[in-house]
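Could you have a look at this structure, given as structure tokens, before my questions?
Presenting chain A:
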Amino acid sequence: MGKKEIYPIVLGIFILGLMRGPALGSEPIRIGYLQSDIHQLACWVALEKGFYKKQGVDVKLAGIFRAGPEEMSAFAAGALDMGYVGEAPATTAVANGMARVRILAQVNTEGSAIVVREKANIKTMNDLRGKRVAVPGHSTVQDFLLRKAMAKWNIPMNEINITVLKPPEMINALRTKQIDAFIAWEPYPAKAQTMGVGRVLLYSSDIWKNHPCCVLVADQRFLASRPAEARRMVAAHVEATDFIDNNPEEAGRIAVKYTGMDPESVRLAMQNVNYTYQLSIEGEKEYVRFLVGLKYIHVKDIDAFTRNFICQDILKELVKK
Partner candidate 1 sequence: MINVCKTFSLDREKHGLEVLVDISCRIEEGEFVSLVGPSGCGKTTLLKIIAGLERATRGRVLLDGFEIASQTDKVGLVFQEYALFPWRTTLQNIVIGLEIMGVNKKERLAAGMEYVNMFGLKGFENRYPCELSGGMQQRVAIARTLIMGPKVVLMDEPFGSLDSQTRNDLQEFLLDLWQKRQDTVLFVTHNVDEAVFLSDEILVLSKRPARIITRFQVDCPRPRDRTSVECNIIRREILSTLRGERVD
Partner candidate 2 sequence: MKFERYILPVFLLFLWQLLSYVGVIPSYLLPSPIRIIFGFKDLMFVGMPPEHLLYDHARYSLYRVAYGFGIACLVGIPLGLIMGWSERIRALIGPLIELVRPIPPLAWIPIAILWFGIGIKSAAFIIFLGTFFPILLNTISGVVAINPIFLDAARSLNAKEKDIFFKVLIPGSIPSIFLGMRIGMGIGWMTLVAAEFTGVKEGYGLGYMIMTARDIQRPDEIIAGMLVIGIIGLFINWAFGALESKIVRWR
């Protein structure tokens, strides 16, 4: 091979190396989940019990995130193939053209709560007027729920001071009176209770019954190039979700390991979460409508958006079996 032939080869390898995108063939599947978010227990169960291996897929944990929007940024950067994430941040990212993912299955419904200080004189949503409430981030499910609650109780948007805090900091901020309330995913509300720092003002089911919360999403390029593996990931997820229903004790132990929290908080937390893989089209539309109302996103055709966003085929096939 003379010099002339080397150049195109080197150039080709260089360009190949620059290309992002799904790994070729036998590369492990990169997944992500939210830190200590007990909604995503199915993922931990699947990891611990080897359900992914059982399905014949090689999985690599490529990120643990402090809140949904951070995980969506990772998708935007092409760093994840599939992930467990909140439906609201996923919707925002896709609607704003940042990440190209599709929802393949539900992960849970409900499972958040608004927590106030144990001894505070706050009995209803209305008592939160003029107070400061912390959310894990803008356009998270919890941010969404808080504003939905405000709308439900007719509290104007500017009458509650919404502050962004990462959930690990919320309990301490509540205790030291930096904030008057927080809304977070389980097990943080449970932990606040077992620590004697706070009590629940409202469960998320009180705000919106059966509201969808976390979803299992897949990067579109991954989905297009490795559909068989994507299907097997969903199958593992279904098996893990059933496992939680049938083996709550063992699932609880796995939750303790991954959240680093005590068994009592974990047990209390799991009571507030409904683990299911059934998709909710109406639920997603509700998210889109609300996010548009908040001016976080602009979506003209909500039905079309939802149809493109949620992929029902894989789940339907699996459940039929």
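Selection rule: all candidates are chains of the complex that A comes from, given by their letters.
Assume contacts are C-beta pairs under 8 Å (C-beta built on N, C-alpha and C of every residue); 3 or more make two chains touch, one makes a residue touch a chain; residues count from 1.
What you see is a predicted model; the values in this text were computed from it and never measured.
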Of 1 or 2, the one touching chain A somewhere in this complex: 2
Candidate 2-facing residues of chain A, complex: 67, 69, 72-73, 76, 89, 92-93, 96-99, 132, 137-140, 157-158, 161-165, 169, 173, 176, 178-179, 294-297
